[in-house]
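Let me begin by presenting the structure, written as structure tokens, before commenting on it.
All protein chains of the complex are present and in place, except for one that has been dropped.
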Amino acid sequence: MDKLSLQNPLFVTYAIAAAIMILKAASMSWLTVVRMMQVKAGFRSPEDLKKTPLNRDPDPKQLEPNEAVERIRRIHMNDLENIPFFLAAGFLFVLTDPSLLLARVLLYGYVGTRLLHFLAYLTGRTHDTRATLWTPGSLIILYMAGRTLYVALGL
Amino acid sequence: MDKLSLQNPLFVTYAIAAAIMILKAASMSWLTVVRMMQVKAGFRSPEDLKKTPLNRDPDPKQLEPNEAVERIRRIHMNDLENIPFFLAAGFLFVLTDPSLLLARVLLYGYVGTRLLHFLAYLTGRTHDTRATLWTPGSLIILYMAGRTLYVALGL
Partner (left out) sequence: MDKLSLQNPLFVTYAIAAAIMILKAASMSWLTVVRMMQVKAGFRSPEDLKKTPLNRDPDPKQLEPNEAVERIRRIHMNDLENIPFFLAAGFLFVLTDPSLLLARVLLYGYVGTRLLHFLAYLTGRTHDTRATLWTPGSLIILYMAGRTLYVALGL
């Protein structure tokens, strides 16, 4: 069967996990916007202090870091450090022809732990909790890339 | 026809849009370099204050943020938050077998609005203008990922 067909259960598993992670990462920009609108602060560019329909009472303090906004930016940054590599590693991984069970455990496991990590970060849980929820996802990326390398090298 | 053939109009549409966006994002690093050379400032690492052929008169002020350079870094950061997800979502989207017209509208529409967003950010237009030009691209990513999820789930 065509490897990249959305009839192929292995590729379907990848496509579902990848699409959810893309939706998640792209939503962080919107969450940043929502927070900036709520606190009317956390802007970054000098021109954001111009009076416009979206900012009727500009104030230089709006350019100072605002923790409610910075938290979302940190979460977003964490996504940028992880999700693009998940998308690439997961794609290469399904081309190594793993079992469907393994693919589902790793790809959906990644999605599950990343969503839990997001909730923990959003609600300000301890560093230990956040680290515990980040670790499986990172190990899954390393495993998928490592397996790709192993198979590609013909080992 | 082979889905990933550069004879397949659907994949060609993706390849053109993706290549332009990669060229755009990779050019931001060079634009940062050009700006740093112009203002001889905006450096970030302590070792950048060593006297070298490219920095003949080091000065500790060179490590302070410089708005001309920081503007490009913000634009670059915005690219990192958007383009990798466009590249992945667009690829999955063309595998869902959309009409060629829809693919062209979304993929080239993304490229067009991102280039306009770049010009607006570079020239310091108001936040409202920048937001208006950023929004279609983000919605296109969300739509393409959403459609992938919908098709992959067999809905």
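Order of writing sets the labels: A and B. Residues in every chain begin at 1.
We adopt the following convention: contacts are C-beta pairs under 8 Å (C-beta built on N, C-alpha and C of every residue); 3 or more make two chains touch, one makes a residue touch a chain.
As the structure is a prediction and not an experimental result, all values here were calculated from the model.
Trainee: Looking at the whole complex, which of B:N55, B:T96 or B:T132 touches the chain that is not displayed?
Mentor: B:N55
Trainee: Which of these touches the unseen chain: A:M37, A:L119 or A:A152?
Mentor: Per the contact definition at the top, the residue touching the missing chain is A:A152.
Trainee: On subunit A, what residues meet the omitted chain?
Mentor: Touch with the absent chain occurs at residues 3-4, 67, 71, 74, 80-82, 84-85, 88-89, 92, 95-96, 121, 124-128, 131, 134, 138, 141-142, 145-146, 148-149, 151-153.
Trainee: Mind listing the subunit B residues that contact the chain we can't see here?
Mentor: Counting over the whole complex, subunit B touches the hidden chain at residues 2, 4, 6, 12, 15-16, 18-20, 22-23, 25-30, 33, 43-48, 50, 52-55, 76, 80, 83-84, 87.
As a working rule, only the chains that are shown with their structure count from here on.
Trainee: How many angstrom lie between the centres of subunit A and subunit B, each centre taken as the mean Cα position?
Mentor: 17
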